[in-house]
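Data block below; observations after.
The complex appears here without one of its protein chains, the remainder shown in place.
Here is chain A:
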Amino acid sequence: MPVLWQKSARLPLAAVLGVFFVTLLSGCASQPKWPDSFDSTTLLTEVPFHPQKKYQCGPASLAMMLNAQEVKVTPDELVDRVYLPERKGALQVEMVAAARQYGMLVYPLEPHLESVLEEVQAGHPVLVLQNLRFGWWPQWHFAVVIGYDRAARSLILHSGTEERYRQPASAFMATWNRSDRWARVILPPDRIPATAEPLRFLMAAHDLETTQQTASAKTAYKTASEAWPDQPAALLGLGNIAYQQGKWSEAENYYRTLTEKFPHISAGWNNLAEALARQGRDKEAAAMLEKAGHIKAVQPDPTS
């Protein structure tokens, strides 16, 4: 019996292994191609520079990112928030969390050189994580991309103790690849990153909502609802924030707009019913709940 099982499993397994190795082989990297649309030199001169102290590239980089958005903070003040002495470094998740504590929206960039360059071109410095050594013996390093030079095919970074350090694109890509191309833009919630995609931006706004940065989250949802009127989550977010603050009629208004603009989204009807019930309008609430149930019956959710 075990022999039979092995035999029949061999064929697809071989196929899987074959596909896997083809994928691996095609992964051999070539020289990075410089994207055509960035043909000049750009330098964000207003981004201040803080040279890092021993191992503390995290706090220094984060301070530069925040200072660029007119948040007054020094690397020393950030050390307690993001620096882990026993690891001699900071973790990405803490860098992001600390930026949110200052009410900033942290937007994760698509893992492409174009995205980084586009943000810089739009005047937004980019926080990147690099691995300066090897995958099996890493030396993680945070730096801030503040410009690029097409002629020299270089990126310009505030990195470590080097101000306006010019790093060839090939070296940048090699070190950035080893961090899975981690890159973040940190902006006030009323501004939209140049490469922003509606859902990603809304998820970043939702991260502010869940980390109790309610005022910032509200601003971010408002910004999103104006920039992308076709996104229902922005209205739902605004309604949910009002609901959580106990502002039932404000929540009702947002939910009502949501149901008018996006009648096929059951969450709108459901939450509207809740907001009405909280105001003691049980009859109206029941009618809305019925509508929510009707939509669910029409469009079965494949995940449930």
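Rule of thumb we're sticking to: a contact is a pair of C-beta atoms (placed from the backbone, for glycine too) under 8 Å apart; a residue touches a chain by one contact, two chains touch by 3 or more; residues count from 1.
FYI, contacts and distances are computed from a predicted model.
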Chain not displayed: protein name in its UniProt record ("PA2779 family protein", "Transmembrane protein (Alph_Pro_TM)", "Sulfonate ABC transporter ATP-binding protein" or "Sodium/pantothenate symporter"): "PA2779 family protein"
Per the touch definition above, residue among A:Val120, A:Ala233 or A:Met288 touching the missing chain: A:Ala233
Interface with the undisplayed chain - residues on chain A: 1-2, 4-5, 8-9, 12-13, 15-16, 19-20, 22-23, 26-27, 29, 111, 180, 199, 202-203, 206, 209-210, 232-233, 236-237, 240, 243-244, 265-267, 270-271, 274, 301-303
